[in-house]
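Inspection log for the structure reproduced underneath, given as structure tokens.
Complex shown without one protein chain; remaining protein chains in place.
Letters A and B name the chains as they come in the text, with residue numbers starting at 1 for each one.
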Amino acid sequence: MKQIVASFLTVLMLAICAPLAALAQSGPLRIEITEGVVEPLPYAVPDFVAESAGAQQLAQQIARVVAEDLTGTGLFREVPREAHISQVTSFGSPVQFADWKAINAQALITGAVSEEGGRVVVKFRVWDVFAGTELGQGMQFAGTPDGWRRMAHKVADQVYSRITGESGYFDSRVVFVSESGPKDQRAKRLAVMDYDGANVQYLTGSNALVLAPRFSEDGQRVLYTSYETGMPRVHVLEVGTVQSRILQGQDGVMSFAPRFAPNGQTVVYSLTRGSNTDIWAMDIGSGGTRQLTNAPSIETAPSYSPDGSQIVFESDRSGTQQLYVMPAGGGEARRISFGQGRYSTPVWSPRGDMIAFTKQNAGRFHIGVMRTDGSEERLLTASFLDEGPTWAPNGRVIMFARETQGAQGASSLYTVDISGRNLKRVRTPEGASDPSWGPLQ
Amino acid sequence: MRLSAKITMLMAVLAVSACTNANRFDNDAVDLNAATGQAGGIVPGSASDPSSPAYFQQTVGDRVLFAVDQSTLSPEARATLDGQVQWLRTNADYNAVIEGHADEQGTRAYNLALGARRANAVMEYLIAQGIPSNRLRFVSYGKERPIEICSEEACYAKNRRAVTIISAGLTS
Partner (left out) sequence: MHTGHYISGTAHGVLILWALFGGVFRSDPPEVQVSEVSVISEAQFAAMMQPQPAPVLGAEPAALPEPDVTEPVPEPPVEETPPAPTPDPVEPEAVAPDPVPEPVAPLPEPPAAEDLPQPPAPEPVPEVEAPDVALRPIPRPAPRVAPEAVPEPAPEAEIAPEVQETVEQSETPDVTDAEEQQATAPEAAATEIVTEAEEPARAPTASIRPQTRPNRPTAPTQTVAAPPATAEPDPAPAPTPAEPDTAADATASAIAGALEEALSGAASGTPDGPPLTTGERDGFRIAVQECWVVDVGSQAANVTVTVGFEMDRSGRVVTSSLRMLAASGGDGSAAETAFQAARRAILRCQGDGYALPAEKFDQWKTVEMTFNPESMRIR
């Protein structure tokens, strides 16, 4: 009897399953891909077309800066111009996709430049070669001949964001400390430059020691520490007018390590009274201050989360420097770093999901990143002395200062992708330290 | 007090003029600047003038050193500071600024705070020994002002320091 039931059930199941099985049989082929390659995407950028008599040189230069920007990310690889099969002689003519496919260029950037009466117009298009379509729409920028590099950066930012889906960072500036002279007599002055080291301009003289400039969120103001009065004090400088003033209301012996809140109104900084250094906040308009930490240890290097609700900072309250997060108004701090070594100079990423830091361990310095809860720590660099990370406006790249060892040691700026790849030096006219990356303009 | 200071001074002057050994009466002080110049006579303001800042710097010893990441005063440091106390008592019209420093092995902001700790440790010691606090103040330079530039412990050890800088009194 049981057997009958069993066989009946079997038949029933067969009846039900058979159609399903047939269905599965004729359905789509399903494949899962879990391994890919990490490599730069090949692209081509032929010289832009000069659409007016004098624009030949600009057209070439702009295409070159676009290429430097893109290739410099490590995410793209330029197919050398010698390999190009077709020439782009007119901005409006159809793109010979087969020619670009043949050299394996996946993206193609075409552009044109005209100059008339001191006004330069740059237009461009981005093409998805293998799909044979345009990526986004044609666009153009206008400016003065002086501004050609910025226009090139803007083109590159557009290309970057159309291909990666994330915003670019090329048309941005970095404020930093320009250094000259030997180690024991080093002269320091504030300077600002394009993200790639071009167009350096000095913001202060070098008669007074200056340290750690920090851009405001809008890139219009810079906070920094100056010894102008003989004591380290926080100053604020208007980038537009290069006027600077000391922030009033600073109590204590010395104040340093300032940083703007995202609202641009509040400044957070370290204040030393006696042997103790704590973190304070000041309303930049009223000068009113508020103490955020109160511990006998050193609390310094505060940095706001992008939403302004939290502050990450370093403290040696546990015996060595470690990273902590507290509410922006002060209050209980939560330790987030637990690895070996000392952690310092935390900086919250503009995306809000990561914190970059300096780590000292076993006689080496590292720049690293971790999640905001301290998990997934990854070290990106290693050297005799790396310190002071700052985020590119899109949260993709970190710039920091690297000092070389020895009596001839000098400091210079480097960038590294947050994946740890593409470590590069930023060319500056002199030594450089304490970079702070401004917003995309 | 005053009297004893004057006697000390007088003896010192005599001793110096007699044998030109500037260190003779200052055996307690740890002179970190080993290359103290030997002066032939008392030139006011020179290192051989015991009331001069140069004498303070070179003979009394203007600096104390610290261990890595520490701001506690070693016995040697205390000895040096005792000498400084003596000198400051004697030369009451001088004030002092204590500069705190760190070696290059550390991040900038932390080293500023660490230098402040060191300078403050010295200042508190001087105050505890009776030097009026209104004659003293401190500042930190962190790792910005090394005196030795090699990247080895021999240099680092000399850079982890607090230096007492004497200046003509402005306060009363």
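Here is the rule we use: contacts are C-beta pairs under 8 Å (C-beta built on N, C-alpha and C of every residue); 3 or more make two chains touch, one makes a residue touch a chain.
Computed from a prediction, not measured in an experiment: that's the story for all the values here.
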Chain not shown, its touching partners among those shown: A
Can you tell me which of A:Thr381, A:Thr415 or A:Ser433 touches the chain that was removed from the display? A:Thr381
Options A:Gly74, A:Gly168, A:Pro302 or A:Pro393, residue touching the unrepresented chain: A:Gly74
Out of A:Thr144, A:Gln340 or A:Gln405, only one touches the absent chain, namely A:Thr144
For chain A, which residues lie in contact with the unshown chain of the complex? 3-4, 6-7, 10-11, 13-14, 17-18, 20-22, 24-42, 74-75, 77, 79-80, 83, 85, 91-99, 101-104, 106, 119, 123, 125, 128, 130-134, 137-144, 146-151, 154, 163-166, 171, 192, 194, 199, 201, 203, 219-220, 239-242, 366, 368, 376, 378-383, 396, 416-423, 441
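Keep in mind that, in the parts below, only the chains that are shown with their structure count from here on.
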Under the stated contact criterion, what part of chain B meets chain A in this complex? 71, 104-110, 112-114, 116-117, 120-121, 124, 137-141, 144-151
Of chain A, residues touching chain B in the complex: 182-184, 186, 188, 209, 211-212, 230-232, 253-254, 256-257, 270, 272, 274-275, 277, 298, 300-301, 314, 316, 321, 344-345, 358, 360, 384-385, 387-388, 403, 405-407, 409, 434
